[in-house]
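For this view, one protein chain was removed and the others were kept in their places.
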Amino acid sequence: MSRRSFEWAPASLHLAAHHPFALRRGWVQWTYVLAGVLALLAVPSVLPPYWPHLANLSLIAVIGAVALNLLTGNARLVSLGQAALLGVGGFAAGLLVRAFPGIPFPIVLCGATVAGLLIGLIVALPSLRLRVLYVAVTTLALHFAAVTVFAIIQAVVLDSSGINMPVAAIAGFELGSAVRWYFVLLSLAALTVLGALNLLRSHIGRRWVAVGEHDVAAESLGVSVARAKLSVFVVSSAVVSSAGALSAYYIGTVSYESYNFGLAISYLAMIIIGGLGSVLGSVLGAVLITLLPYALDQVFAVVGLQIRASTLAGLQEMLFGALIVGFLLFEPRGLAEVWRRVRTAAADWPFRYRAAQRATR
Amino acid sequence: MIPAKRGLALFAAIAMATASSNGIAQEKAHRIGYIGDLSGPMQDNYRPILEAFELYVKELNARGGIDGAQVNLLSRNDQLDATRAASMALELATAERVNSIWGMSQTRTHVAVYRAAQGNKVPAIAMFSGIKEILPPAPMPYAYSIGHVFEVAGEVSGKLVAQLQKGKGRMVCTSIEAPGGVAVCQFAEGAATAGGMQTGTVLFPPTVTEFGAIAQRIMTLNPTSFVVHAGSGQNVGLIRAMRGAGYYGPVLLGSHGLSEAPLIAALQGVGVLGNVQIVSRFASPDENIKELDELRAAAKKHGKRDPIATTSIMGWTMGKVMEAALRKCGYPCPGEKLNGVLENLSVDVGGLMGGPIRFTAQDHYGPSWWRVYQYDEAKRAFLPASGWIESSSTPTLRKQ
Partner (left out) sequence: MTLLLTIVASWGIYALLGMGIVIVYRTSRVLNIAGGELAVFVGYVVATSIAQGLPFAAGLAVGALSAAALGFVVFLALFRRLMGEAPHVGLMVTVGLATFVNGVIVIVFGGGMTAVQTGFAGFVNVAGARLAVPDLVAACGAWLGIGAIALAYRLTNLGLQMRAVAERVMLSAQRGVNFDRIVALSWVIGLLALGLAGSLHGARAFVAVSAAVIGIGALLACLIGGMDSLKGVVVGAFIVSVAETLTAVYVDPRYVLLVPVGILLAVLAVRPWGLFGTVEEFRRV
């Protein structure tokens, strides 16, 4: 490693800024990580009571977005079926709870994951020979098929305005309040994020990225494109489905109307704005898109403009669409890229860019 | 410049704005919340309710409030999304500390909102359709409804049709392929069958926009009487298509927040309004009764130029219930105390409805009175064509 000219800045800061997957970290990074973890754990006690609820919504979105990013960002298989998969998870949870009253929460979660896995398998099999655009189309068709099936199930088989979910409990510990949910969801989200990061570093993840970049080249290099597509579909669907089940328990009801196309679009927006292919991007995008409507509400309330509610919602939608288009046109690597730039600038400060380094490693 | 700096500044601004808006003014005031779909797909049905409710609150405050306490109305938009509705309910109950949540939008949001409200001991009173969880014998705590409940609406429609048709012929019920729609038609069929008629049901998914094919299907059942419980756009499409398919018989529309003016406007051009009736719990906007005059005067005073519709009457009625409940509660009136009041409340709304709104501990809905309105070609309006028919809150005539 070359000697830096400025000793007061730790050597690993520069390394980390340029090599996101650097295996060596210095004490600076670990301090930040620790501070971050403490801050996350302190959220319920520091922030006003409504915030854990918003945090919970964001965490569920994070789980779904990370999974979707593996599929659409890394393996470049644009999927419009996010809402359908969330619905599969929700309805699987709801139907299990209906059929076996008193069934424990972790078992239902596993059941929903398995349901998502199976659906992912069923959808992936015909898509294996198809190019990107057709995969998108197939997932679109899946969405409509799923929504109609849910509607039929709910109206005909169940005859109710939604399935009511019982309060979730893990081994007797009841998740009755937003704060309790927060810690559980935080752990699950952390698990998902770490899992995704690890998968991407492993040979499985590298195959996905290879297939996403150029499937013909990948095939010629010996990567089984079909197997890679299958595995990414299955993993992604399973995780999204579990997010759907978590959401069902958290909100308290399952109803087919909540799984509309707008939901699929918002998840796509999360990963596009956050950064396709980047796990950090999924997290940033998920938090931003989840909190955006509430933040906009507050901003307009504070500014005090007497805007009609319909205009406000119209503005929200316009902002949404503009963000998606804007990021795609001008910042295709999303918020994650913005963050990387901030980090690099901080590492290089007070200089605007780094002089050429000798290659040493 | 590094773009991130701008982003950080914006984020900081939003964070500060969010934090600072949590301050609560310390004056003698009741804080009530309202959640509705103010901008989503069904805003035409829900926004006028809020507007009328706001009018009532403004007038109430102008009169000096309730024993000197003003009423602060905080409204939130849920865009017909259950998650957002639940979040709004949570926010209103915890951060804004309201003592009640009024309004609510479509049925799918109700359970989520009722639950959130219940968890925070704040009563939630739905104006639009309610769900059967509020019906006797064991209604959900802290959950009330002034609006229609689909099962009751269906049963009344069926009974009415049987009455009007003197038990002869076939009634076909149409609604949206949704749990509410299924319920409406089940009870409509049950009541009509009990009245001696033959029946049939055709349900369609909410995504259908043109009804030619649906009308054809209904015609294959040879209806002599037709009952529709759907949204405004669908009502228009269906009536047009039915007349086009050759059906000239009576059409009974369920008034689930129907705005009469757009309906009349849309169907005028095609000349199909004859023999169309609406069944509703509320007075017709074209009547001349004292309460409606108050509503019209208030609307004029505050510059609302849109013609009033059944939805405005709904909002005004809800205002009366709110005033009666808060008056009985006194000040201060936290959610739990208000809930106690609501469990034993009877509000006389005069000519706006056929009878008083009555809640008890076992019945968070109460009996309801319904009336039929017939379209009058000359006056271009829907006018009353029957007396008030009472219905209990326990529909029993489900189709077997």
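Letters A and B mark the chains as written, and numbering starts fresh at 1 in each.
Here is the rule we go by: a contact is a pair of C-beta atoms (placed from the backbone, for glycine too) under 8 Å apart; a residue touches a chain by one contact, two chains touch by 3 or more.
Given the structure is predicted, the values throughout are model-derived calculations rather than measurements.
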Who touches the missing chain here, A:28, A:47, A:110 or A:130? A:130
Touch with the missing chain holds, among B:217, B:358 or B:380, for B:217
Which one touches the absent chain: A:29, A:148 or A:164? A:148
Absent-chain interface as seen on chain B, which is shown: 39, 41, 43-44, 177, 202-214, 216-217, 220, 232-233, 236-237, 240-241, 243-246, 262, 266, 269-271
Residues of chain A in contact with the chain that isn't shown? 76, 78, 126, 129-134, 136-138, 140-141, 144-145, 148-149, 151-152, 155, 262, 265, 268-269, 272, 310-311, 313-325, 328-329, 332
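In the analysis below, only the chains that are shown with their structure count from here on.
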Using mean CA coordinates as chain centres, what's the chain A-chain B distance in Å? 37
How about chain A: which of its residues touch chain B in the complex? 48-50, 53-54, 57, 148, 151-152, 154-156, 158-162, 164, 178, 247, 251-253, 255, 257-258, 293-295, 297-299, 301-303, 308-314, 338-339, 341-342, 345
Using the touch definition from the top, list the residues of chain B that touch chain A in their complex. 2-4, 7-8, 14, 17-18, 20-22, 38-40, 43, 47, 75-77, 79-84, 86-87, 90-91, 94-95, 106-108, 110-112, 115, 131, 177-183, 203, 205
